[in-house]
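Quick one: structure below, then a few questions.
A protein chain is absent from this complex, but the other protein chains hold their places.
This part shows chain A:
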């Protein structure tokens, strides 16, 4: 339910509440579901953001969900936590996705009898709380958590990163109750369907009303690429000057200092590292192209293709159509090796000869892995749409095959081209490839945005009132 308290009563309630305790240093509450040790691709960005606030002298409280929740999903990577600044306080909420439960003893009879219908009903219930399936039901727990943390240690800024978008409800609650300024790291956005490039929901829909209301009061809105930023500037002109592009970038500790030198006689090792969460048809196209290319290219015929990353969640973890495709491709020297802990990424890149960049979507998708791929100094073979934002990152990369779309015959040719690049590349070519990507170091990309967020927050706090337009009041949100 939206805030049930009328505007004037709400203000009165706020006034009589005890004043939150303020610390000596500025404090950011970071609503970051997916923070390490969650084995999620977004964890790198979340970790760097928190670390940077710490580095500029802020106290940081991260609110995320419990480890058991990630065990249900993609699992845990404790090596990720090693890179988290020890001064950061992490609050784990006991929230879990019910749809990913695999212990049948926890099922009701109704769920056991009709599992799909039960999940659908559950989703409908969640949508009544907040318009986001699977996560909407977390709203009240998140709202309580941010308010509780603020009361315990007054926040100068709430950083909210989505997904899940239910974080917006907690952000709004803290704003409504305590006027804590906030920045939304929207990453891929909500109302833009980054896969199709179309609008996911209208402004008048419940989700649309939430998004509009929360973004209007944000100090800044971060997006991962220019097309998404443009979408939001067009959709909400009132926040246009506050929308920033904050790209993902690569972590330099994941990049080997010396790229692997191929051995043509032994064949090459192609690699893919990332979540395998795209449509099975894309994976199948790449595997089909690999098989076709091996029939005509003798180097590829004696080469291997190693696929690493997370496949499926819950009951389907490593037991879905992707697993079946990869299992069947074993006879073509395709090997699935499971996820790679962050600390071992550098070793994995260090023994590969070329990279296969499988991506969904088009101009609204950049991905995180493209930056690491670009910085690796290895040849990159693209397996994604021609009109894709990854192209903007890879254009000018000297060891890139170019984007040829998803036609299997063109992909087969691209495999041969990547093999040729791997064999012919000189040290100078590899150095040039690394140099091409230098501008995408994650720390450097995030730093200006974090600094600006800190400055905006402190400016807003110092002024005593937000620098942006006042709240629209306790009007009922959907």
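Keep this in mind: contacts are C-beta pairs under 8 Å (C-beta built on N, C-alpha and C of every residue); 3 or more make two chains touch, one makes a residue touch a chain; residues count from 1.
In this text, contacts and distances are computed from a predicted model.
A.B. asks: Quick one: the chain not pictured, UniProt calls it what, "Cytochrome c oxidase subunit 1", "Glycosyltransferase", "NADH-quinone oxidoreductase subunit J" or "(Fe-S)-binding protein"?
C.D. replies: Answer from the UniProt record of the missing subunit chain: "Glycosyltransferase".
A.B. asks: Which one, A:27, A:97, A:247 or A:291, makes contact with the chain that was left out?
C.D. replies: That would be A:291, which touches the missing chain.
A.B. asks: Give the residue, chosen from A:20, A:83, A:115 or A:256, that touches the chain omitted from the document.
C.D. replies: Once the missing chain is taken into account, the touching residue is A:115.
A.B. asks: Quick one: which of A:66, A:238, A:266 or A:281 touches the chain that's been left out?
C.D. replies: Counting the whole complex, the residue in contact with the absent chain is A:281.
A.B. asks: Kindly note down the residues of chain A that lie in touch with the hidden chain.
C.D. replies: On the chain A side, contact with the omitted chain comes from 101-105, 107, 109, 111-116, 193, 195-196, 198, 279-281, 284-285, 288, 291-292, 312, 314-321, 323-325, 327-328, 406, 408-409.
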